[in-house]
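First the structure, then my questions, so here it is.
For this view, one protein chain was removed and the others were kept in their places.
Let's turn to subunit A:
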Amino acid sequence: MEFSGRKRKIHTSPHAEHYAHALQFYEQPPTENICLSEFETFAVDRVKLLKTVENLGLSYVKMSDDYNKKLNNEAKVLNFPYRPDSDHISHFILRLAYCQTEDLRRWFIQQEVDLFRYRFNDLGREQKLEFLHRNNLQYNAISDKEKVALKDQLISSSYGLSGVTIEHQDFYKVPFQDALDLVRARKVYLQAGYVYIPHQDIITIVLNDFRTKLSKALALTARSLPAVHSDERLQPLLNHLSHAYVGQDYSFQKNVGKISLEQIDSLSGKSYPLCMRQLHQAVRENHHLRHGGRMQYGLFLKGIGLSLEQALQFWKSEFIRGKVDADKFDKAYAYSIRHMFGKEGKRTDYTPYSCMKVILSNPPSQGDHHGCPFRHSDPELLKQKLQFYKVSPSGIEQVGESNFSLNHPNQYFIESQRVLSGGKDIKREMETPQRLQENSAGSTAAREAANASQDLAGMTDLDSIFQDP
């Protein structure tokens, strides 16, 4: 598909009619032969594209005018896909690279879905319908009679629907399981297990469909991976690609033992991001923390270098001051702390949560102290907190617009420590300006504390990966 819009000519290729329209569900794998260098180039270019999609999704509201314009421009700069078949092939190559772990799959699916959404929205109304019909998407329109009966409900269910717009478009009755995003956000009328979707919103269902199919396909791909890896030409490239995404997960064990428990209080004042400071304070004050908070803070502590023994000591000493006696602690809480360190159950060595994870999963509810204060707190309360923690007034104003790329609480900690110890290794790289949606990250607070530009090693620069010896 033409990334940049409707006026450019579609390049012809041997499979022209097959690829007349490059937007697709990627249901059939490609069958052509390509040479190894094309294999590599296609893959790398697509990763760059998906990375762009990811970054823009952090800085701008998805599908907003800014977002679309930027993505359009960036795609032109990348000049990818050069042809519809390179799009097709590169997608399937990346399936091989990103099917192996839950994290990789999740990332790949998220970016592909966003890319698909962007491309679909770029189509005209007729083209959209044509695409849906060509892909056999079954949906049933309700009768006019039913529409009239439901008119008031339909109007009050969807933002932007009026009596007039309802009259002039079809509504589709779809089982709620096929429209989860709309149900989740309560953007649509739901009755007896069916949602009533106006034609203009059909994209959400299409995306759901796409996501589900891709997810299943990746699971299948993972099973055939051993065969692929046995091809020596492919294995190194595929490994490079998947590491290009993962970046740092701050689970390194090399930090262990560098922190002592006595230091924690002062560290929390100097080098903790706001979310962790909040959690630490809650622990000290209440001598307790609920599960969500224990996970978020506990894993952070692991990431900054607390050993299992130290962690057990820390939590136990606090909980004992609360309502929990030593016995109960050993029975009820010690297990989950050991679990965090990979010493129980599945023995997974859990990695500390990134900012995205903190913000997007498990929002705090009554009685909780976890989450991201920049996302989950009242703006007023947040202001007060920042004042309390001695962020300067100008710093507080800037929390609305920041230019810093912070995406992991442990990254904040490391940077802060580095600066405070007069670090020599700070790189002065600024890539694409980043900020989290709506409120910004603890970024500005971080900047206040660290007072330097930041190390963006966590954000991938693909070229550096491929320059490895």
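Observations on the model:
Convention: a residue touches a chain if its C-beta (ideal position, glycine included) is under 8 Å from a C-beta of that chain, and two chains touch if they have at least 3 such contacts; residues count from 1.
Convention: contacts and distances are computed from a predicted model.
Per UniProt, the protein behind the absent chain is "DNA primase"; the candidates were "COP9 signalosome complex subunit-like protein", "Actin-related protein 2/3 complex subunit 5", "DNA primase" or "Aspartate aminotransferase".
Across A:Met63, A:Leu78, A:Leu123 or A:Ile155, the single residue that touches the chain missing here is A:Ile155. For the chain missing from the display, the contacting residue among A:Ser307, A:Asn362 or A:Gln417 is A:Asn362, taking the whole complex into account. Contact with the chain that does not appear here is found for just one residue of A:Leu190, A:Val228, A:Ala334 or A:Leu420, A:Leu190. Although one chain is not shown, part of subunit A still touches it, namely residues 153, 155-159, 176-177, 180-181, 183-186, 189-194, 278, 282, 331-332, 362-371, 373, 376-378, 380-382.
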